[in-house]
Structure formats: structure tokens, C-alpha cells
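These notes are about the structure you will find just below.
As you look at this complex, bear in mind that one protein chain is not there, while each of the others sits in place.
Order of writing sets the labels: A, B, C, D, E, F and G. Residues in every chain begin at 1.
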Amino acid sequence: MNESSLRALLDAVRDGTVTAEQAFVQLHDLPYQNLGYARIDHHRSLRKGLPEVVFCERKTPEQAANIFEQIAAREERAMGTRAAPAHAQAICERVPQAQYHPLSRVIVFDGREPSAQSGHPGVVVASGGTADIPVAEEAALTAGFSGCQVTTLYDVGVAGLHRLLDQAEVLSTASVIIAVAGMEGALPGVIAGLVPCPVIAVPTSIGYGTGLGGVAALMNMLNACAPGIAVVNIDNGFGAGYLAALIARKAEQLA
Amino acid sequence: MNESSLRALLDAVRDGTVTAEQAFVQLHDLPYQNLGYARIDHHRSLRKGLPEVVFCERKTPEQAANIFEQIAAREERAMGTRAAPAHAQAICERVPQAQYHPLSRVIVFDGREPSAQSGHPGVVVASGGTADIPVAEEAALTAGFSGCQVTTLYDVGVAGLHRLLDQAEVLSTASVIIAVAGMEGALPGVIAGLVPCPVIAVPTSIGYGTGLGGVAALMNMLNACAPGIAVVNIDNGFGAGYLAALIARKAEQLA
Amino acid sequence: MNESSLRALLDAVRDGTVTAEQAFVQLHDLPYQNLGYARIDHHRSLRKGLPEVVFCERKTPEQAANIFEQIAAREERAMGTRAAPAHAQAICERVPQAQYHPLSRVIVFDGREPSAQSGHPGVVVASGGTADIPVAEEAALTAGFSGCQVTTLYDVGVAGLHRLLDQAEVLSTASVIIAVAGMEGALPGVIAGLVPCPVIAVPTSIGYGTGLGGVAALMNMLNACAPGIAVVNIDNGFGAGYLAALIARKAEQLA
Amino acid sequence: MNESSLRALLDAVRDGTVTAEQAFVQLHDLPYQNLGYARIDHHRSLRKGLPEVVFCERKTPEQAANIFEQIAAREERAMGTRAAPAHAQAICERVPQAQYHPLSRVIVFDGREPSAQSGHPGVVVASGGTADIPVAEEAALTAGFSGCQVTTLYDVGVAGLHRLLDQAEVLSTASVIIAVAGMEGALPGVIAGLVPCPVIAVPTSIGYGTGLGGVAALMNMLNACAPGIAVVNIDNGFGAGYLAALIARKAEQLA
Amino acid sequence: MNESSLRALLDAVRDGTVTAEQAFVQLHDLPYQNLGYARIDHHRSLRKGLPEVVFCERKTPEQAANIFEQIAAREERAMGTRAAPAHAQAICERVPQAQYHPLSRVIVFDGREPSAQSGHPGVVVASGGTADIPVAEEAALTAGFSGCQVTTLYDVGVAGLHRLLDQAEVLSTASVIIAVAGMEGALPGVIAGLVPCPVIAVPTSIGYGTGLGGVAALMNMLNACAPGIAVVNIDNGFGAGYLAALIARKAEQLA
Amino acid sequence: MNESSLRALLDAVRDGTVTAEQAFVQLHDLPYQNLGYARIDHHRSLRKGLPEVVFCERKTPEQAANIFEQIAAREERAMGTRAAPAHAQAICERVPQAQYHPLSRVIVFDGREPSAQSGHPGVVVASGGTADIPVAEEAALTAGFSGCQVTTLYDVGVAGLHRLLDQAEVLSTASVIIAVAGMEGALPGVIAGLVPCPVIAVPTSIGYGTGLGGVAALMNMLNACAPGIAVVNIDNGFGAGYLAALIARKAEQLA
Amino acid sequence: MNESSLRALLDAVRDGTVTAEQAFVQLHDLPYQNLGYARIDHHRSLRKGLPEVVFCERKTPEQAANIFEQIAAREERAMGTRAAPAHAQAICERVPQAQYHPLSRVIVFDGREPSAQSGHPGVVVASGGTADIPVAEEAALTAGFSGCQVTTLYDVGVAGLHRLLDQAEVLSTASVIIAVAGMEGALPGVIAGLVPCPVIAVPTSIGYGTGLGGVAALMNMLNACAPGIAVVNIDNGFGAGYLAALIARKAEQLA
Partner (left out) sequence: MNESSLRALLDAVRDGTVTAEQAFVQLHDLPYQNLGYARIDHHRSLRKGLPEVVFCERKTPEQAANIFEQIAAREERAMGTRAAPAHAQAICERVPQAQYHPLSRVIVFDGREPSAQSGHPGVVVASGGTADIPVAEEAALTAGFSGCQVTTLYDVGVAGLHRLLDQAEVLSTASVIIAVAGMEGALPGVIAGLVPCPVIAVPTSIGYGTGLGGVAALMNMLNACAPGIAVVNIDNGFGAGYLAALIARKAEQLA
């Protein structure tokens, strides 16, 4: 339940088209819905403007599907991340229109009018290498689900700098750039040296040895000399996409 | 030299009020100015919309003052961070209007018209404890230098949650929130659970033992469950303030 | 053998209902029983008031079942943790009344009179997320085995703070609270800011990237600003449940 | 302001001995008092049964003294930890009865009737070595301030086990034991193997090389085989003393 | 080839029972034998008094078997560690008398006269828990192979200290004690506080969470307060057994 | 496309034997070729003198084979590292002459004239143990692909120093030595103490316990007392071979 | 009080030359002597054959001097380590014959007959560099105090291997070798490859950067390929010297 649907419900009670009792049933779970093993935060949509997203890892397929279904029922849209095929199958049995992206392990359902889905422009997702694409796709799908139009630039790492400089125009007109990189993770710092917009850095666990599962890339990004960068957890494409959407939306709201 | 001053110079050449030779002298150092021990990036103002900021630590007072003076001469404003009193003294001898903030070790000069300094609204800086204030002030001064209006909320850490919840209105209307915290660093995650705007998390080195000079706080912030957070380096108030300004400015530009 | 059964045995010898020889056989293994690969600490029940609990991991099913059976024979109750299905099967062949909990990998047998099982009130187990439940259940089962009545509150993490604040009454009347959380692990610190009782913090290995298998949550908990917290090892639900029982029992004894 | 003083105030308003306006002035700062650089949590005494304690490190002497004075005025008692001599001097100028303990850097004021200070019995503080005494004293003073009677056993580390076993009687009758140790930190685990009460383990930064400033001791304590232990941050004598008081008080309340 | 077999060969050449050419063939590989993928150090037996031991891990079964066979041929005995069943099978095909110990993954062949195998007395191997036995057995087998008589004491960890104190006599008469422990690893330090002989500490990877695969135990042992301890790598039973044999042999040589 | 093939193409356009349009097709992808999931850096051959090498790990077999084929088509040679059998199979279907080395997971194709393949002399690859050979082979194959003649010395680790000293002549005449070692990683430092040429140190992940997957070896090498060493990432045989070729080539160019 | 002095006292009681009361006074403190801040372990001399050694760091000069004096009075000898000049001065005021070694911060008193001081032969102390000498001296002085004759070999690190090989004879005849090294710490492993006796490795904190205060050297030593090594804490010359004496004494006892 988001702001507009809450207002519509209250107007309907005032107008008598919905009884108080009917409204009570819908509002009863507003703060959260207790499934015993989970308390779904249906109030989040009001607080944050976006519904809760289901982190599927370490949940059973049944748990994930139940939660996904409850959110979809109240929000007209729902999203799950780190969904294994078993999660996806269980979800699709309950919400058949949900669409699964196996590479990024994201599953999305959006039952709203297409017009409601049209998004904020200006989110760019860049990846350093081919192996970083699954994380980059998680970021892109999250930003899309959150109402943004996304441009992707893959394999533009600093080992061949001309591949990045070649995209200067796309970069310079972005509202916010998500830069995804493993190994040494130098991409976000180099991009931030070139552009005037916020850069969200996503370290990935791609690499070996002293890469330490993404820690080397993370440390690079936190220590970048170029200002205008902030960093999310290793492989956290979801967090980057969500934050990018908040930034892009803020811009839009003021426009 | 920023966009408007560059345009003004070129117009003047076209109109004959400035000779090509005079313009050449001014433009000669545009890409960067080589002092031998430093190459000042005068082009940054055009690329990023904000001039280079001088990181004074491990520079000699003379080096810092020289660089500060060159930037001030071309940009009408300049800022230094991590400035020891000796740096501040050397800078003030050359740029007497510069103002030094000893707690946060920031030094600022802004020679522009007051109207040019008026800023983007909506930046909130919150600190978990009293000891985090120097870093929070660095963030606030940087955002202010970068053209933002800043509200500060100090000592609102989660050990007494009502102190934070009491400020719900200020938090809910912010464009972007900088949350500064040491020890366990829980503040940004709790704030992000409450608000619909981007949260920039700044871990501080306040604490002892397993705090590991801010690493505990950093790890907390990177692993926060609430979405909409990104993190900068430990004690990097400057980076947070700069990024907040980019976000706030972006919003303003579209408005 | 616990205090009361030891006293009963000695009384029986005095009264002649048990011969000295018969008593000798029972008392021979009192300090410990040497199985070659293990020395079962039967004296622990006298020292600590609770029998030794079998840590099954890295023991063969035969070893685990042997030890479990010996304890059950002398104590009328026994418990195993980190029991794989193979351990559980081997144990149930020897102690058929033992009950296996696969989610938390705990196996329990209690052959005492129900009245002897009635417990100390006031232990609350709270978990941050759904994925933390296995560890929380290990804590709850251990506290129950150790003679406590346990209330559980699952998925009350700080990303939706109202879910926790909604349970303020349960929290405020607890004797001791076990707070289980992965990811950034902020739950125990926030609870400790609200309640007047001891809080035992259990970090879990839930998370990814810089979560470092629970180290981020652990560091958060060790650095919590709110006083009244202590921490056990990552995923150590057993240790938390056992300690909670010691605290609750101490309270009861004085009553 | 604690529970009894709040009730007394409300009774006085009811009885007309205090005007509503006078009560308003006293209650105005109840939730917290905003000094700008600090928000003193005067409500904590109601929530936790103990007033806020001032962590002096990285506060200026003036800040620390101001906060200490405000708490003392409302609570009739106050305590500061990690107080340098300069902090102590500033505090004593405002609260002359405050008593400074330089070894443990604790400063305490208790203006209540002696009868109100009489404490819960059964807290034992044991240290592994002579060098651990400052941290042990911080724990003992905190527990004393929190209303407990404390017994200390210093230099009973495991290198000479008979020194510890010699104290078996004191250990076995404790309500709660605080075990403080640096170097390898084995003391708490050995004690927990012997006693039936909760053990709070405090690692200290005493040691060198791979001691890593207390991390070795901390890891030992978190991994102790003997159940019934929980751990606080390195050198956090305050946290251990506070938690011990909560445990001892709980026992007392039920008695 | 060891000292006595070398002397015998040279005597035989002097006496004419072996031709110089025949001796050349035998001595040709004395410094080392180059198999291309390995250079077997046949000279080690002369330098160190014990033949090279084959570390099987990450070698192919064929490589391991080849090397084992070559050593056995020249030394009348051979030993392999970390041997998977496939390694053992390949070795036994070539050296059928070799004996495989699957728990400790050790494989041993000794073709010498029984009298030559009789060993130095006084090596004691103690383990903290049942799960540490595989590493303890590797140590015991290595010391046995190196010519020592070994006594084992398993599951005598500090959680039930009386199990260890009960063995005081065995401990006090040892020439050297190998103490094997995982989890918090406190056993070696407690033993070293009791006995007058050298203690070799072996941390094991048994444990979880902050045990960090044996690092917690290692750090405990390196920081032990009781003097007379030195430490080998995590799970390195071989290294401990070998060193114990050197110490016991040295004692014997002087006797 | 390398320097000579580019010059040949331009000459052909000048001479009219290739039309401008034909040249355009060939030059169109010169800076890089965008496959969507990868941007192949065909310009690298001009910049670095060697074509891009395909890092196969975490690429799909199809992606790896596509990229390999495109490089082979333009460069007459191609190489892939960390190629699983599935990668190798997919590549060989498209470039049948490619040769797969399963031990080192390297795949190589060189379609140039044998004379063009003749190499720079003087690269020596030494390994500490048998288990380090896969990494050493990756280094040797890379140096060979990059145009060098390579000598290998395996199992010359410092536990039997005479095996290394025996090869003094080979070592002393090398142009550059690649020293590959796991466990404690002492080999490169000892070699650098003996020879007058650059030493490239490659730590491997061979070992256990505190070896930490190669970190112990890496730290040894970075801290070596003997000058003339530099280090590459753990298990990075490719990087060492490539760098050795640059050094050997530089020498050759000047000759 | 050691074994012989205890026997003499008991004989004197039996013979009537000492009254039981006089003996009681001497024996009263036998298990330990409680100074409040310290419990001196006078029983250690009986258990371990050597008196307790005073670790002065973090003790006040008065505490250190008091403890030193009490041990000297009962044992006719005493030793302190990590003694700052202030410790040494306070000790010498009470035990004027004590001798201070400022480089290694060791202070020693031996009031026994010279014949009682004659030692076990065969302890060799080798250091990698000049900067490691203070730690090496602590080891040598400890072994000397513990009754050994010590040979020192300084600056024989592996960067110039011939300096070490030149001392082959001294090394080959040692009973036990203490090898002290910082930086990469390769010395003990190389020595253990050459000699047939136990090697005690002492990492030092000499170095910089990734030396991490001795951790790099420690890791090297724990992972050494050559068998026959065990390791003590960083900079723990005392522990190495003490252990060497135990080994050498054991040999002597059997002789």
C-alpha cells in the first residue's frame, strides 16, 4: 500500500463506497503482517516510496513465495533478489506473471499500468568486465523496478581506458552512475574523475588471491581520490540500484 | 575557472575587450598548472562543477598555501581539509579572508557575491555522539562550500532512540542525509529504515578495542539491512559532504 | 548425576537399601567416564547444575550416540547440538524418545517428571530476520532444556523499527533477552537501549561480502553504545541459551 | 530522574505542594536535554534503572563536566569513565564531592543516602595478571556504582593454576563473575568450567605481538568450550560491570 | 641412505666386496634424485637423521607413489602425510607393506629390523577434544615413525579440568608433550603451567565462527603466559611429531 | 592487429591494392570490438606489443570462445587462461589448432610463421615444490606465447638448499627469473640473494592453516631482504610470464 | 625455593636444627605469596625447575621491584624482562647486585655459587640482521639465566647466504638453535633445512609496510617447509630462551 492507494481507500470510506469494516481488514496489516517466521513491512511503501524487496537467500522457497505473494497482493508489484531456481519456481506458481532473470537471480512482478511504470531518466550502469555483469544486471533491474530508465555500459574497465573514454557523452549526461567492478576495482574512481554526477561504487567478488572475494575492490573504492563516490557492500547490486533510484526520483520530484 | 567565467572570457575575446594574448595567459593553465610537486587540476571546476579541494595532510604548509592561493585566484573560492594550525597560518598569510575551523581542521575562502553562495536546500547532517562532531562538521562545511544549506542534528545515536525519533520531521523532509557514527555505527541503518531519501553513511574512528579505528562501524554500514545507504571512507566527512552536494544540486538543476 | 540424585544414593547406602558395592559401580565414573576417544564429564552436573551437552560436529555418529546414551542413562536427560541427520538417526536408535529438530540441528531427550521440567520464566529470544531463525531456535531449545520458559519474537530487525517497538511490553518484562542477528547485527544494541534487563547478543553468519560470515555483526555487537550487552560466538545459539538459563535460574534461586 | 522521584513529583502536583508550572520545568528535559553538542538521555534512568554514564574520551573537559553536572543535578549520582586528569579536574570544580580513581580513570559521585547505596551481593571480579587491574577496577567501580557489593581476586591467571583453585569457595558462591584477562585470555574459560554462575569475560589489551591489542584474548573467550560465558569489548570494564549489576539486580528483585 | 648405510657402503668398497662402479650408481643420487616434477632429497637422512616425508596433498597419486617408492628403496622406511585414499592405494600397489591410517591420512612403511625401530621414551600426545584426534594421531604416528614411544591422552580439555589434573603423573614424567587443541586452544598453556618439560602446541581447525579455522587457537597458544611452549602451524600434527622426536632423540643421544 | 600488420595495411591502401572501403572494415574495430557483454581491446596489440589474453573464469564457454576466436582472427595468435575443460572444448570447436594444457588450464593458438615465434632467451621459471607446478607452467606458457625461450627448474625449494645451489649456473645466466612458491614462500628471496638479474616472485595458494591461501607466501616475498624482487598476485602465473616477457623483450630490442 | 632447598629444610626439621615453627614461616608462602596486586608463584620453581620471571611492562616500578625482591630472597636468583630504566633503577635499589642490560631490557640477579650457575652446553642464538639483536639478546640472557652456555651468531640472514653457510660447523653441533628474524623471517626455515637439532623460531617486529609488526615473519615461520621448527610470539626472546633451556636441560638430565 503506497500513498496514493491509502488516500483512495480513505476517500472511499468517506464517500461510503467502502465500509469501515472493509477498510479495517485492509488496514489491519498496514504496519506489518506477522507470518510467524517473517513480519512483512507493508508500511515501508509509505515510508520509503518503494515496497519491501524479498532477499531470498537462506529462506525456504515456501517462505520466499509466501512473502512475495503477500507483497504483490497489496502493492501491485514485487521483487525478489538472490533467488535460486527453486525460489523462482515457487514464486511463479503463486504469481504467474513474475519474470525470472537467472543470471542476476532477480525475480520481478509489476502489475501496474504501464504509465505508472514509466521511469526517471539518467541512471547509467557501467561494469569493468564481462564477469561483473550479473551484479550489474541486479543493479539495473532494481533501478528499473524502482521506476528508472537505465543505460548499461559493460566491459569498460581501465585496462583499456579508451573503451571508457569513448563513452564520455553517455557518462557526462547521466543523473547518477552505478560503477560495478571486481579485481582491483578502479573503475568508479576513474569515472568519478570525469563526471559531475554522483557515482555509486559496487565492488564484486570477481578475482582471486589477494582480491579476497571483493575486499580489494572495496578498499580501492573507499579510498578513491576523486570525490563524489560512495560504496555499497560487495556484490550488492540491489543496494546500488535502489539508492540510484532514490537519487533519480528526488531529482524528478523537484522538477 | 568555471563554465560561466570561461564563457565570459571567450565572449570578451570575441568582442575585442580582451586580446587573444591576454586570454592565452589565462587559458594556458586550464588543464592543469604544474608546480613541480603538484599539478593543480584547474579543469576540475569545468568537469565537476566544483574546484579542487586541497588535502593538506602530509603536505608542507608552503605547498598547501601555494596550491590554495592558486585555486583561490582562479576560482574566487577555495577549501582545504585536514589542515593543521601551521597549514592554516600559512594559508591565511596569502589569502587573509580564509576562515579556519580548528575542530574539523577545515579552511574555507569564498570571495563570490553572496547571491552566488546561496545554496541547495535539504542537506541534513546527523551524528551519533558528541565525539563524532569533528567529522560531521567537515561534512557540513564541505556541503556548505559546495553550495548547500545544511541542518545539523548531533548526539542522536541509537542508545537513546527517542532522541532520534523526536527529529522525525526534519529527517523526513531532507533531500539527502549524512549520518556520521563511530562505535558500532548503527545510526545510518536506523535512519535509512525511517526516511525516503538517500543516506550517506560516514564511519568514524571513535571507539576502542574491536572498533578497530572505525572498521567495525564501516562494516555495520556496508551490511545494513535497510536499503538506500552508501558508505564513504572512515572519517571522510569531506567525501560525504561533496557527494551530498552533487545529489542536492542535481535535484535543483532539474527543478 | 546431579545433587539430588547423589544425595539420594548416599542416603540409600546409609539406610542399607543399596550396598556399598552397588554404589561404588555408580560412583566409579563420577568424575568422568573414559571412552578412549572421549572423557564424558559426568561431574559437570554437580558443578554447573546442568549435564554436559554433546557437540556433534566432527564426531562420528557412533561416537555422538555413545556419549549421548551414557549421559541420558545417568542424568535422565541429554542434549546434542549441530547434529546432522546421521547423528540424529544413530542417537534415536539408542535413545528412542530423543526428539530431533532439523532446522536448528538440535536433539533433546528429557525423561524426567514433567514437574521437574517446569522452568524459570522470562527468557525472550528475538531474531532480526527470517534467516536467523535456526540459530534462534538453537538458543530457545537450549534454554528450554535448561529449565526455562521461552518467548520468541522473529523478524523484528531494525530495517522496520516499528515491528520491534510494537513488542515493547514483551521486551520490558523479560528477565533476560537473547537477540540474534546477522547482516549488520544492529538488533541487540537497539534492544539494549530500550530494556532494563541483560541482553545476550548472538551474531549469525547470515549475510554476504563484508559480512565476513558474521564478523561484521559480531563487531557491531561488541561496540554497541548501549550498556547491558555481552556477546557469544557467531552462530552460537547454544551458548546464549545456556547463559540465559544460568541468569534466569540465579534469579529464581534467590526468589 | 528515576521511578521513585518521578512518582514523588507527580504526587506533589496532585497534592498541590508543587505547581504544574514547577513540575513542567522539571519534566521538560525528561526525554533528553539538548546541549547542542550532546543530548543527555535523562529518560535512561527510567528505562534502564541506572543513569547515563559519561564516556569522557574525545570529549573536551568542559563538555564532560557540563554533562556530568547535569546528570548529577537530576539523579543525585553520576559517573564518568576514561576520564583523563583534565576531565577529572573540570568535573571536580563543578561537583566537588566527585571522587577520581586515576588508575582506572573512573570518576564517581553519589549524593544519595548511604542506605540507598547498599548493594546486591555476589559480584566477583577476577584478573589474570597485575597489568589487567585497571580494567578490572573499572568493572568493580561500575558494579559498585550500580548498586552491587564486589569482591576482587587479582593475579589468578592460569600460568599458576593453584592460585585460582585456591579461591574455589569464593568463586562457587558468586552470583556473577567478571573475569578480566589479557595475553592469551584463558582465565574466563577455566573459571566457567568450575562454577555454576554466569561469567562475563573481559579481554584486555595487555600483551604484545600476536596479542594484537586484545584480539587474541577476545577470540579465546568467544571460542571457549565451557558454556556460560559471554564477552564484552576489549578493555570494556564498564560494560562488564554494568551487565553484572543488571544480572545481580534481577536476582535481587525476585528475592 | 643414512649415516650407517653410507659407512657400510664405503667399507665395502674398501674391502673390495662392492666395486667402485657399483657404489657410484648408489651414490649418484645421494644429493637428490630428479624426477622432473620432484627432486627427492635423499641427502636429508644424513643431514637430519630422518628421511624426507611425502606431503601428498596436491600431488597426483602417481607422483606420490613414485616418490614414496624411491625413498622406501633407499631408506628401508618411508612415510606420507595428508594421503587421500587414492594416494594410499597407489602407494600400496608399489610398497605393499605400507600401512594406511585413514583417520589421520598417514601412510607408513618400516622395513627395518624391529630392534632398529625401538624408540626414545617420553613423548606424550594430549588432545583437548574428540574432534582433535585426527591431528593428534598424525603427531603420534610421526613421532613413532621417527623412533619414539608415544602415550596418548584424548579429550582432556579445560572445560572439565579434573580430567587433565587426573593425569598429572603421566604429564610430569614426559620428556616432551604435544598438546593438540581447537576451539579456544587453552590446553597447551594450562599444561605448560603444570609440567617441567617442553610443550609443543598444535592448534586445530576445529570450531566455528570466530575460531577462523584455527586462528583463534593459534593466537591463544602464541600468547600463552606460561613459559616453555612453542607452536606449529594449524593442523600440523606432522611438524609437532617430528620436532618432538628431535627433542627426545637429543636427550637419548646424550644419555 | 600489431604494428607491422597495420603498416602493411596502410601501405596497401596507398598502393591501391586494398581499397579504402576494405581497409575501413578492418580498421573499424581497431580501438575495440563491442560484443555487448565484452569490448575486445584490439588496440592493445599496438599499445603493448601483445594481444589481449582471455581470462576465462566466470565467463561462459560461449563468451570465452567468441572472444578467443575474434582475437585469433585479427592477431594470428590467441591465448586463454584459467580455462576449464568446457571452455577449452568450446574454443577448440572454433579454433581447432588451439592447444589445451589441462594442468595449468592454459589454451594457446599461434598461427604465425615459426620464425615469428622465435623468442627472447633467458627466462627461467623455478618452483619451490611439485604442487606449485601448475602455476609455474602458466607462467612458462605465457612467457613462451609472448615470444620467450623458457627454462624450468621444479622442486628446488629451500628445505633442501643444495638442490637450488646445484643450479647456480642456470640461475646466474638468466635475464629474468620467475620464482614460484607456496607454503612459506622463501624461494624468491633466496634466489634474489644469489643472482644479478630481476626476480619476479609468484606466491601460490599451496599450503594450509596460516598459509591463508597464499597470503603467508605473499607477505614473505614482499618483505624479502634481498633487493631485486617484485611480486604479482597469488597464483598469477600469467602476470609473471607476461612481465618477464616485457623485460626480456626490452633487452632484446636494445641489442 | 627449589627441590634441593626444600629437601634441606625438611631434613633440618627432622634433625632438630630447625624448629617446626621456623619451617612453617618459610613454607607458608610456598604455593604463592599474595601482595594484593600480585600473587607470586613461589611453587613454580618446584614445578618447572626455574623461578617465576617478572614481566615488567605495564607494572609500576614499585610493583616490579617488590616482586623481584621477594623472588630473589627465596630463590637466590631472579630475572625481569621488558624492564624500562625506571624499573631497573627501582629493582637495583632493592637488589643492588642485579645487572641491567638496556638493549634487551633484561635485568638479572644470580646469588648462587658459581658452580651452581654452570650450564648446559649447546644453545646457539642466530639473528637475521643487526636490528634483531635486542630480541636475540633477550633469548640469550634467558637461556643463560636458566643454566645454559650460549653461542651467538648475528647478521647471518639469507640475503647473503654464504654468511650462514660459513657457520655450518657451529650449527651442526648445536643441541638447540634459536633463530631470530624480522622482515620476511626466512632464517629459521633455511637453518632447519641444514641441521639435525630442534629450531625455535622467533619472529621480530623489525620491518615496515606489509611486515605488519612481525606478522609476515611469523607466518613465514609457521609455514616453513623444513620440519623441526616451532615458533614463539613476536619479539618473545624470553619464551625462546626458556624453552631452549628446557630442551637442553632434558638432554643433560639423561646424560
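Here is the rule we go by: a residue touches a chain if its C-beta (ideal position, glycine included) is under 8 Å from a C-beta of that chain, and two chains touch if they have at least 3 such contacts.
This one's a predicted model, so the numbers in the text were calculated from it and none came from an experiment.
Annotation: of G:64, G:78, G:139 or G:159, G:159 touches the absent chain (contact as defined above). For the chain left out of this panel, the touching residue among A:72, A:153, A:183 or A:197 is A:183. Summarising the interface, subunit B meets the missing chain with residues 31-32, 36-39, 41, 43-44, 52, 55, 57-59, 63, 203, 205, 213-215, 218, 233-236.
The missing chain lies against subunit G, touching residues 130-131, 133, 154-156, 159-160, 162-163, 166, 206, 208-211.
The set of subunit A residues touching the chain not shown comprises 128-129, 157-161, 183-186, 189-190, 192-194, 207, 209-212, 215-217, 219-226.
The criterion applied here is as follows: only the chains that are shown with their structure count from here on.
Considering the contact criterion stated above, the chains in touch with subunit B and with subunit C alike are A, D. Counting partner chains per residue, subunit F has residues 159-160, 209-211, 215 touching two or more of them.
Per the contact rule defined earlier, chains pair up in contact as A-B, A-C, A-F, B-C, B-D, C-D, C-E, D-E, D-G, E-F, E-G, F-G.
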